[in-house]
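Removed: one protein chain of the complex. Kept in place: all other protein chains.
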Amino acid sequence: MIPANPEWLPAGSAGLVALSLGVAVLATAWPRQAHRIGLLGALAVTAWVLGLSATFLHAGPDPETAATRVALGGWEAPLGLMLQLDGLSMTLLVLTAVVALATSLYSLGYVHDRIERRQFWPLWLWLWAGLNMLFLSGDAFNLYITLEVVSLSAVALVAFTGTAAAVSGAVRYLLVNILGSLSFLMGVVLLFGEHGVLDLVLLEARTEAGPTERMAAVLMTAGLMLKAALFPLHVWLAPAHGSAPAPVSAVLSGLVVTGSFYLILRLWMGVFAPLATPAFGILVGLLGVGALIWGSLQALRAGRLKSIVAYSTVAQFGYLLVAFPLMLVDPGAWRVVVFFAVVHALAKASVFLAAGTLQHAAGHDRLAELGAVLRARPRTVFALGLAGVSLMGLPFTGGFIAKYLLLEAGLGTVLAGSLIGVLWVLAIAGGGLLAAAYVLRMVAPAFHRGRRDAGEAVSPWMDWVPLALATVAALAGLAGVLTLNTLALTPGAP
Amino acid sequence: MIANALTVILILAGLVFFAAGTAGLLRFPDVYSRLHALTKADNVGLGLVILGLMFQAGGPADILKLLLIWVLVLAAGTTAAHMVAQRTWTHGEFESDR
Amino acid sequence: MSLFYLAAALFLLGTILLGLVRVLRGPGSGDRMLAAQLFGTTGVTILLLLSLALEASALVDVALVFALLAVVAAVAFVRQHGLPEPPDTPIHRQPPDTPGPERHHDDR
Amino acid sequence: MNGLAETVAHTLAPGLLYPTGGAILFALGLYGLIRRHHLVLRILALNIMGSGVFMVLLGVAARGEGPPDPVAQALTLTGIVVAVSATAFALALVVHLTRLTGHAVMLPGPPDDDAPVEDISREEHHADGGPAESSAGEDRSA
Partner (left out) sequence: MNALLVLFDLVLLAGIVGVAWRCLASTDLFRAVVLFITFGLLLALAWVRLEAPDIALAEAAIGAGITGALLLVTLERLRSIMAERRSGRPHSPPPDPTGPHALLRALHDPLPEHRTFLPALSFALVVGGLLVTALWHQPQSVGLEPVVDAHMDVSGVDHPITAVLLNFRAYDTFLELAIVLIALLGAWSLGRHDLIPARPAPGPILPGTLRLLVPVAVVTGVYVLWAGSHAPGGAFQAGAILGAAGILLVLARPRQLPMAPAGPLRLGISAGVALFLLVGLYGLAAGHGFLGYAEAWAYPLIILIEVAATLSIALTLVALFVAGRPAGDDT
């Protein structure tokens, strides 16, 4: 075996950007072959990411100097743009690759119309490229641009089915996204005006708790919360995610939302770190509790399968907010949060894909009338259940480990003498129960007696991919140590 | 010196036409008469200002550019006036509510 | 001298703001379009004056672009898609060689 | 007295005046975005907010003595292009939405309800062209 060489990392990161962009450009220019280009490209990008992560782990940057930084065009910051690869971005790149590969394979079966394929694949490949670039970006303005790449292609994909519900969801999603981007950009402009640099590392070295930083933090966080549909700025999520085609919903709930959350985390761990105070943490935590309760209740009363899943995203992101106050007490807790986000993304994507299969088979996704199809399709129901179990956090799944670690951090807060820590612990435990309730709602009809009807035939891709991804989500716990170790390779993080 | 004086006089004359154009736009009773106000400002007002500015131009290229601008604005003004008049004639004056 | 150019530009800016009354009042869309057209011309003139006042020759190029594209909005205003044309207007009294067959080629 | 004059002069320098104007535009656009429901007006409001951001950026770049910061101007240019593209796409979406629903205001988005959800993976929905096509096509041929 060739020893992994740390010198490969910069070229590998730039190469990943170039490769994913190249696939997207090729599919745009040659739409007739877009699905073939897309499939090959998906395999190539996934292989590249896995290779990069293996190199990263073996020859990884030493934790002191940490991040691999790539000067694009050879221009170092502050003049040029830097790509930045560290444990956090590596983890999310791998997550993106896994979910995106599954989605691509699923789409082979789902989007089979000749004309639709030509529209779908280029947009989807641009979305994927945008996500890769987002996780690699190390420059505040470049982050804005990559966010726009992601959101414009995501909006186009939401509108893809062309129904009134989908287009109306897409319009709402677009307006929210533009508003979020502008808010983010205004924050970037404020920081640039104060410090005269855009590079995140340089900014981090210069920021202190001044009026500019406070306002920039508010604007950028609010913008990203809008994009991430974090409570209470979540109202656009269900219409958009619930009416998009299934693979698109999977990517939106699994990856796009996670991308915005990643940025919030990155900014608050770096540039805005001086601003994080306990009072702020408690405020965010309370929002998280609100999200948990509100999202779960909505999921419990929603009538459509995909709406339940969409609302559960709002609820599950509540956990990520609840984790903020824990991070202030136990700085190491952020790794648990990221691990939770990873498991959630995997499970959520597989639930959406499974829901798409059922919707395709039945021709609709009204829960009340899905019983016959659910009973006739045990494989898909199993995928739904397996991913749901991970969402609930039953033992031996990735979700369990994530929640266990979160609870541990919460109990640590209580032991450290913080009374409000009790609330966090209750929220984490109670959220799991609520999740159990709505997951059971989804799969329960399968266990009633009644007519069976497999409905429309589905392609093997649509049959097996959700199951495979759900298995990955359930087994993600096995990769927990690996993930946490990868995350430890993030500079500046405890 | 004379060039400067000429520039000032021509620009001032141009401004008068612009003021007249705006006054006409505001005071005239209907679209067709307002069209006239507009064309005065376009053709003569800008023309005079550009004539004035030519005395300050650095070289023939600049003069040509200024002339080109004037010609373009003339063409635009003519076309716009024609189009607006035509649309008003065919669709009536008050159809803007939507 | 640049003081004079600046004053002239300021005066023209004032006429634009005054002219806005016409845009606000209308009453027809033709009136509003005319006002916008006048603003375009005035804007070109302001740019030319500013180019001397601020000694920035690049502004002449900006003025050139404005002059060049001033007509686009007016054309868009009049020649739009599917404009329902009321019958019995002068344009309809002409022989109807209008879009019928062409639309056919166009749409598919 | 001199101090006051200096403060006023400082306040009225383009480097402070225009950023303030930009902030006002940003807030104004936000206000319009919340208040107005017609989608075209909402798009205009977002454009006005964007112009506010660019005005702050360019104003900040023009602060101080030397020539203005070219990086800020380059960023603004990029931002303007992004804004135009997003606007054009948003307008296309609005036209499409109006064609489907008959109004250009946001539909109430009850998340679940029994709005029919078309499933593009099923054959029968699109004998020719895409589903977007089949719904839009009728309008045009009419």
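All chains are identified by letter, namely A, B, C and D, in their written order; residue positions are counted from 1 within each chain.
Keep in mind that, in the parts below, contacts are C-beta pairs under 8 Å (C-beta built on N, C-alpha and C of every residue); 3 or more make two chains touch, one makes a residue touch a chain.
Since we're looking at a predicted model, the values are computed, not measured.
The undisplayed chain touches these shown chains across the complete complex, A, B, C, D. In the complete complex, the residue from A:A11, A:A47, A:A205 or A:A444 that touches the missing chain is A:A11.
Even with one chain removed from view, chain B keeps its contact list with that chain: residues 68, 71-72, 75-76, 78-79, 82-83, 86, 96-98. Against the chain not shown here, chain C presents residues 2-3, 6-7, 9-10, 13-14, 16-17, 20, 23-24, 26, 29, 32-33, 35-36, 39-40, 43, 46-47, 50, 54, 56, 58-59, 61-62, 64-66, 68-73, 75-77, 79-84, 91, 97-99, 102-103, 105-108. The set of chain A residues touching the chain not shown comprises 11, 14-15, 17-18, 21-22, 24-25, 28-31, 70-75, 78-81, 115, 118-120, 122-123, 126, 133, 141-142, 145-146, 148-149, 152-153, 155-156, 159-160, 162, 164, 167, 186, 190, 192-197, 210-212, 214-216, 218, 235.
Simple rule for what comes next: only the chains that are shown with their structure count from here on.
Note: centroid distance chain B to chain C, computed from Cα atoms, is 11 Å. Mean C-alpha position of chain A lies 57 Å from that of chain B.
Averaging Cα coordinates per chain places chain A and chain C 47 Å apart.
Across the assembly, chain A contributes no residue in contact with two or more other chains.
Contact of a single residue of chain C with at least two other chains is seen at no position. By the touch rule above, chain A contacts chain D in their complex via residues 109-113, 115-116, 119, 141, 144-145, 148, 152, 155-156, 159-172, 174-175, 178-179, 182, 185-186, 189-190, 192-193, 196, 198, 235-236, 238-239, 242-243, 245-246, 298, 301-304, 306-308, 310-311, 356, 359-360, 363-366, 456, 458, 462.
By the touch criterion given at the top, residues 1, 4-5, 8, 11-12, 15, 18-19, 21-22, 26-35, 37-38, 40-42, 44-45, 48-49, 52, 57, 60, 63-64, 67-68, 70-71, 74-75, 77-79, 85-86, 89-91 of chain C touch chain B in their complex. Touching chain C in their complex are the following residues of chain B: 4, 7-8, 11-12, 14-15, 18-19, 21-22, 25-26, 31, 34-35, 37-38, 41-42, 45-46, 49-50, 53, 56, 58, 62, 65-66, 68-69, 72-73, 75-77, 79-81, 83-96.
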